[in-house]
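Below you'll find the structure I mean.
In this view, the complex is presented without one of its protein chains, the others remaining in place.
Moving on, here comes chain A:
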Amino acid sequence: MTVRSSGTQPIRIEQDVVLARQTARKLAQECGMRLIDLTKLVTAVSELARNTMVYGGGGDMDWQIVEDGLRVGLRLTFRDEGPGIPDLKLAMTDGWTSGGGLGLGLTGAKRLVDDFELDTSPGAGTRVTICKWT
C-alpha cells in the first residue's frame, strides 16, 4: 500500500468541524469517489471530528490518499489527548451517549466506512482511523 499524498488539520472549534468536512469532500472527489460513498464518508468525518472536539477537547485530523493495487482510498485519523473512553463496549452501543447526543456517531460512522479502528485508553486520549475505498 502506498501513500499518494497526506496532510493534517486541527480540530479545535466548531468551525474546524466544517473545515474537516470540506477537506474530506475535496479529497474524496480527488479520489474519484462516487457521490453516495463520498456522502457517507463526509458524514462519518462530521461525527468523528465533532467527537474529537466535544469529548476529546480538541485534536487533529490526519488524512492520506492511499493506493492498494488498483484501489484508491481516503484514510483519515482523528486523534486527541483527551480523557479517553472508559468503557469502549458501551460507547460502541447504538444509542449510548454520555452527553446529550443521539449516541449514534461512533457506531454510525463505523457502518458508513470500509475500515474502522478505534484505540483509546483512559487518560491517554482517543484515536479513530477510518478508510473508504473507491
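Just so we're on the same page, a residue touches a chain if its C-beta (ideal position, glycine included) is under 8 Å from a C-beta of that chain, and two chains touch if they have at least 3 such contacts; residues count from 1.
Simple rule for what comes next: contacts and distances are computed from a predicted model.
J.: Of the options "ATP-binding cassette domain-containing protein", "Polyvinylalcohol dehydrogenase", "Transporter" or "Ring-1,2-phenylacetyl-CoA epoxidase subunit PaaC", which is the UniProt protein name for the chain that has been left out of view?
T.: "Polyvinylalcohol dehydrogenase"
J.: Which residue among A:Ala28, A:Ala91 or A:Leu112 touches the omitted chain?
T.: Selected residue, touching the omitted chain: A:Leu112.
J.: Give me the chain A residues in contact with the hidden chain, please.
T.: Interface with the chain not displayed, on the chain A side: 13-15, 18, 21, 25, 35-36, 38-40, 42-43, 46-47, 50, 94, 101-102, 104-105, 107-108, 111-112.
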